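One protein chain is absent from this view; the other protein chains keep their places.
Note that the chains take the letters A, B and C in the order they are written out, and that residue 1 is the start of every chain.
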Amino acid sequence: MHTVDEILDFAIEREQQAADFYSNLAERANSAWMKEMLLGFSKEEMRHKGKLKSVKLGDRLLNADQHVQDLKIADYLVDVEPAEDISLQDALIVAMKREKAAYRLYSDMARAIDDPELKTMFLGLAQEEAKHKLYFEVQYDDQIMRDN
Amino acid sequence: MANPIELLQRFGKNFAISEIHEQKADLTFFKVPKEQAVRLLRELRDDAGYTHLAFLTNIDWIEKGIFTLTYMLHNYDARHSLGMHVDLERDNAEMQSIHGLWAQAATYQRELREMYGIRFPGSPRLDEDFCLEGWDQIPPMRKEFDTAAFSLERFYSREGRGTEDPREHMKGLLYPTHTDEPSSGGQ
Amino acid sequence: MFEPNPPVDLSSGKYLKLWQGPQHPGITGNMSLELTTCGDEVVDCKTHVGYLHRGFEKLMERRTFIQNFPIVCRIAVPEPTFNEYLYAAVVEELAGIQSPERAEWIRTLNLELMRLASYLMWLGGIGAAFGQSTVYQWTVTHRDYILDLFEEMTGARVYHMYIVPGGVRGRLPEGFEGRCHEVLNRVEKLLRDVEKVLFNNVVFKARTKGLGHIPREMVDPYGITGPNQRAAGFARDLRKDAPYLVYDQLEFDLITATESDTYARAWVRYQEMHQGIRMLRQCLDRMPKDGPFQARMPNVLHWQVPAGETYAKAECTRGEYGYYLVTDGSEYVRRVHVRGPSYTHAIALMEKLAVGTNIADIAGLMVSLHTYPPEIER
Partner (left out) sequence: MSLKDLISPFYVWQRAFEKPYTQKRPIEDRPGAPRYRGFHMNSEDCIGCGTCETICQNHAIDMVPVEGLEQRSGDSGLRPRFDYGRCCWCALCVDICTTRSLRMSNHYAWITEDPDAFHFTAGTDAMPWNQNSLGYRRDDDYHLLVHERIDMQALGAEESVAGFDEVMKGYTEEQAVLEADRCVECGICVATCPAHMAIPDYIRAVRQRDYEAGLRLLYETNPFSSTCGRICTHRCETVCVMGYQGDPIAIRWLKRAIVDRVPAERYREILGDEVVENGRKVGVIGAGPGGMSAAYYLRRQGYAVTVYESQARAGGMLRYGVPSYRLPDDQLDKDLEYIRSLGVEVKFNTHIGRDVPFRQLIEDYDALFLAVGLNQPSALRIQGEEHPRVLSGLQVLDDVASGRDPGVGSKVAVIGGGNVAMDAARVSRRLGADVTVLYRRRIEDMPADPEEIHESQAEGCKLVQQAIPVEIKNAASTSQVTIVWGEAEMIADDKGGRPRPVLQEDRMHEETYDCIIAAIGQGGQLDFIPAEYRDRIEFKWNKFVPGEYQQTGLPKLFVGGDIANSRADAISAIEDGHHAARGIHRFLTGTLDG
């Protein structure tokens, strides 16, 4: 990946993969509301994809120095396997962990690269993923840890 | 002078005094039958020192069908007041006049005639209007006279008046369907 | 003992009917005197009231106990606070509420200030009725100084609505005592001037001495109270005979006279103003400066006073002012009867005294009885 467009294509492809991941999971899910919700996650990823596409056409990414809150919930929860009888709680854990992994990936890439323009692009993507993770962490905080 | 209870007991030999109630050290209430009232007033004034008639008024006990007159007497020397109650039939109420005992009683009786419709035969200027010139309704102090209804009928309100009950207002706007109870019995 | 005035034959052509009022005959409020005159001598007098009838006693029967407190003051316009106090007193008595000591002192202060203001207005009235209008200007101005005090104490100049069942509505304002002393000093100085200008005035003396003489024997049969009674030689004053509020802790002299005419009644009232100032100074100096001024009250919105009846009275400027309250345990008053001293003074007594009086003296005579028509009609 040597150009901004290549990076964006890579990222767009990743969002598509994520969307597919959730819609596959939704298809297999045997509980109605989980199906609904996973489709919702999938739509959320498609929305991210759409955002990146418009960046490619000239829109701006999140600024790299903008602060995105890290609730660190994904840090101390255990990994769970996506299964047919996945619960809301586990689906959220899967989602936040995936976003966290994506954030890590882009951050690492940014660190490994010297080209300032590309570095900025990776950092911007990392910020986007941090924001997505925050979204799932907030939902987890609200929906699952109601009493905690 | 004797204490008021003893005094009333003494008078009780000749008068059917009942419902004695000592409201406070200087005020005692009691009741006497209508027929004995004026005679007792005269004796209280002349023999017991209750020379001052503070007021004469009436209480409407519409639910019991009676008027209760209150004669408030005062003894300046003993510094004690007696509230004398006399029950009258509410319909067709009539009482003996005491304007011969106290001059100002004529005014009270004239007012009671106008405000409650109680007759005091022989009382001066009894049937002349007192406060109410040209009054064509029932005597207004009687409980059945409804002042609010009267004023709503006679007068109009300022335009633009109108109020909302907070509870009903919120119901209508915030949860209108949560209150429509179906009629019981179903179907 | 009602004795009708001797009948007159109007068809004889000797008599003239003359209406005085219903504009204020004197400055006492709206009522009218239907005079029958022969020359300039009054031979018969019939009073007519009803110009001020607002039906307070009836209105009170459909208002709750707290809702009644703002309307009672209107029963005696120039001297409203006696109504406030007496209404509070009867409700408190039947409800078993004791207003705190601080409130009792403030109430006394309030009532005595009221008395002084009311007497000042009356003093102007008696002056004006006998052609001494300057006195009227002076006294009404000084009454206004007292109304200024009421304004800052109660929030209103005339209808104070300050004495409320349970106590009073607020503490005295900061620095009130000092301003009150200052006004008292001014009024006291004025009174000395009024004594010179009015009471030592040859015209005033000539016209008032002997006018409207009330024989001693008339006093009880006509229900005459207050200064009218004290000027006839009766040493009766509810503040001494049945002390209410803190009157048993105040030093003051009971003023009486024997002549029982217009001059004597004016003189008694004038002396009582000095006694009032004396009492006010005692109040200001001795009243508690802190502590509660309201008893613990129930929720007034649905306050039910136990069934009962009582009568409370106070010595107002005109005599015995009283509230008779009957309750039936509900949230409403069953019956209130307001006993205003003018009820007897302005009607039965006036009709009697007017006979034989010169037309020119009728206003002065009326003022000398110090009557307030609104308290007749309630």
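Observations on the model:
As a convention for this text, a contact is a pair of C-beta atoms (placed from the backbone, for glycine too) under 8 Å apart; a residue touches a chain by one contact, two chains touch by 3 or more.
The model shown is predicted, which means the values in this text are computed figures rather than measured ones.
Across the whole complex, the hidden chain's contacts among the shown chains comprise A, B, C. When the full complex is taken into account, the listed residue touching the unshown chain is C:Ala156, out of C:Val8, C:Val77 or C:Ala156. When the omitted chain is restored, the residue from C:Asn5, C:Gln67 or C:Asn358 that touches it is C:Gln67.
Residue C:His302 is the one among C:Arg216, C:Arg286 or C:His302 that touches the chain not shown. Looking at chain B, the residues touching the absent chain are 158-171, 173-175, 177-182, 184-187. Touch with the hidden chain on the side of chain A covers residues 30-33, 35-37, 69-72, 75-78, 80, 85, 87-90, 93, 138-139, 141-148. Contact between chain C and the unshown chain involves residues 63-64, 66-71, 132, 134, 138, 141, 144-145, 148, 151-152, 154-156, 159, 161, 167, 169-171, 173, 193, 196-198, 200-203, 205-206, 292-294, 297-302.
Rule of thumb we're sticking to: only the chains that are shown with their structure count from here on.
Identification of common neighbours of chain A and chain B yields an empty set. Rounded to a whole number, the gap between the C-alpha centres of chain A and chain B is 85 angstrom.
Taking each chain's centre as the average of its CA atoms, chain A and chain C sit 87 Å apart. Between chain B and chain C, the centres computed from C-alpha atoms are 24 Å apart.
By the touch rule above, chain B contacts chain C in their complex via residues 23-24, 26-27, 29, 51-55, 57-60, 70, 72, 76, 79, 81, 83, 99-108, 124-125, 129-133, 140-141, 143, 145, 147-148.
Residues 1-4, 46, 49-50, 53, 55, 57-59, 61-62, 93, 220-223, 225, 234, 236, 241-242, 308-311, 313, 320, 322, 324, 326, 334-335, 337, 339, 343-344, 347-349, 352, 377 of chain C are the ones touching chain B in the complex.
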